[in-house]
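Part of the complex only, each chain left as placed.
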């Protein structure tokens, strides 16, 4: 089973990377870019069989390690 | 938050203001403040900005000296290093933010202290960090260490300023409150030092750097509030650092400072726009009028309250010469930073803020500073501890095992795991850094043969046992570390970390440490030029050990004539300067081997006293020997006594050492005693007699304690261990400890 | 020898590179701001270390797309000698001037230490001045120094003698212990270690001098 975890900065938290990327794209002539935010995707390959149980476990992984919940929020997708 | 918010007693309390303090506000304004005004009073009168618990005590410090150009009161202290050059430095804490979010907390701590230094016109040339973590077994310690170290490195490395040294302790007293104290040293020309007094009315006020967001609103008040189990709820206040912008900000500020456009400049630190504008106006004796609509904003719909209290990083406020505005626009645009004129200085003495055409704040500036609470908190002295006679302390049962136990104890073991994550060489002037394990880092003044020596020190267990002696000792140790490399000690900065000052015993620790420090500063002619106080470092009523971290700075006027601990050669004689009584009370040996701090059987004894007259005489003598090239290596004797100092010298030179025992002292008191004011010198055979006889002629004690030779470190009747085994033990602890998350 | 150092926002070893070049050539290099569109007429260009654009997105990625790099590319094709140290190496790979990529260190940690290296090709214009010295120590200081390229590329680099420096004791996970490579024509060097931080006895060693002297020698 696969789990995909999306981790991004919470709204309002400064994202220097995103801002710099947007600036660079504009410099390269992509004037349509208004702003950019950068986040992480973590793809997990799991031995689990049960999607619901897996989701609960991955939530725990996010809280414990994958996301820094002080500044980041996360979203989980389970793929069978 | 709207302006029509009603000011209730609850809101006043939430802002950390007492009813007495609120009454003063009512009296000064002659009316009720609105929410913006209340917020501004609240941050200006917070512990963090007003130093209300500590101010009257800090006033006692020696702050003047022959090399002091600017003492406390500006963003950083300024000292003279000859040739029209000045060194500007300061140390600051970022304890609470680092506990909540270790990476960003530590990173923004480094960013903040650099801004304090370059705002005065100095290019940062070195960073140091003094870290205190909880006990290694505590479940949070590893991730805190990992995050804090990565954050310090992540910021300093990116900006391109070398992190050249520091200190790291682990103790259960910091389990719930780690300490992250960062120090920055910068270099300026004396005629290009910038101050924060916004003199003159009608001058444009400029905002430069990053945009303002809702970061860290209430950060300043948070940093002054005691932690409890609900602290997690205060989390959204953590700021994120942007070292890339900081680097650009340094370059842009340096470029503008090279012109004559700036009248005054100040970074936006704690309490952001509020404290920077108020302090600049207050010092300049002017008023200031700001149109908040012009503040560069990252978020939509920001309220005046949010803008004034935001602690977004990488921002500066400047007052410019009228007519020079274009210079600021050109330079900051070139560096792709935000730049805006947001206001003007006035002759009203008021802080006036407008937003969307309305006046949202109009308060006199003077009371914000003048009427800030200046408390005389009750303090009770720490009871005296008992003296531990050398004969009353147990000897090791197995000497080799005991020595290795000390080598592997977390406070002693190598911190390579930490400092290898710091760029120690960028800028090309690092002469000596953590890499050598030396007493003080040495950084050359670019393009000259001069250097600054920098060290941070504090022995919290001494301060806990006896705040007065501990405060003295902390200052004296920095002095010693600077002398040990041949530097003339110039001045110190400090970061005073304590628990809740509302408790008389904690306040007693604070007062004791400050008085001890001051005594040492005066005796050593070694003034305080800047510093920072961090109180309320306690969780659920348990305070940290009193930790007045001291950052010392000295001058090496000729790099051909300095010393490190690495130069000892085969056949050199080891000479000890200073008197040894075998003081084991409160020593590392007492803690690690005798178990004096063990729960339930705590029997902490009195720490070693510092004889400041001897301290000065020894320092003068050692510096003279270094200048006369009479010594090949020097190390001060601190934690772990002669044994540990000799081993550290052996590591650094790659040579073994054979130590003698002492005719009158038990061997363990001789080896592990922590008597103060001592140095070990490695001396070439031909210099031994003159070194000892000159010392004796000055009335100083100097004694041969051993020889540099072989591959072992040994003492007759005591330990005998190969350098390799010692090194393996010393280097082994931290990587193994951190391995679980590596 | 006339030299230039390219400066990007948050290049931070630009001064170190300038000092090293000035020391070896006796002339101050020209500092070229990244917004310039054309290199000055020089004999050797250094792309310095640091954190151009904060290392945001990928180390060296944004700098590699700057105006000045387009001209660097053109001049490289005409044979101009160029060296990139640390972030400079990252910029050169991102710009496609050198093959491969520099990924996060295996330990995921930034690492700063004196690093022993073996010179595996002493016949390049960057190493001919080492006079047979095969082992050198240069400081390393990087977070993304883990060299990667696909197998075909690695085989080609090895076969052509383009691998110039190898780590003794791999600090970051680089394939084949690769610390520095040249392009096929041999006029571009990229390396993670910092030779410019080993040019003064106070740096703890002067092994770096020979590298700059090699370039000088090759030009004469």
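For reference, chains read A, B and C in written order, and residue numbers begin at 1 within each chain.
Here, a contact is a pair of C-beta atoms (placed from the backbone, for glycine too) under 8 Å apart; a residue touches a chain by one contact, two chains touch by 3 or more.
Because the structure is a prediction, the values reported are computed rather than measured.
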item: Protein chain multiplicities, whole structure file; value: A x2, B x1, C x1
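Note that in this section only the chains that are shown with their structure count from here on.
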item: Chain pair with more C-beta contacts, A-B versus B-C; value: B-C
item: For chain A paired with chain C, centre-to-centre distance based on mean C-alpha positions, whole Å; value: 34
item: Sites on chain C at which at least two other chains make contact; value: 53-54, 56
item: Set of chain B residues in contact with two or more other chains; value: 242, 244-245, 336
item: Chain A residues within the chain C interface of the complex; value: 16-17, 20-21, 24, 27-28, 38
item: List of chain A residues in touch with chain B within their complex; value: 9-10, 12-16, 20, 23, 68, 70-71
item: In the complex, chain B residues that touch chain C; value: 150, 153-154, 157-160, 242-245, 247-248, 335-336, 419-431, 435, 444, 559, 742
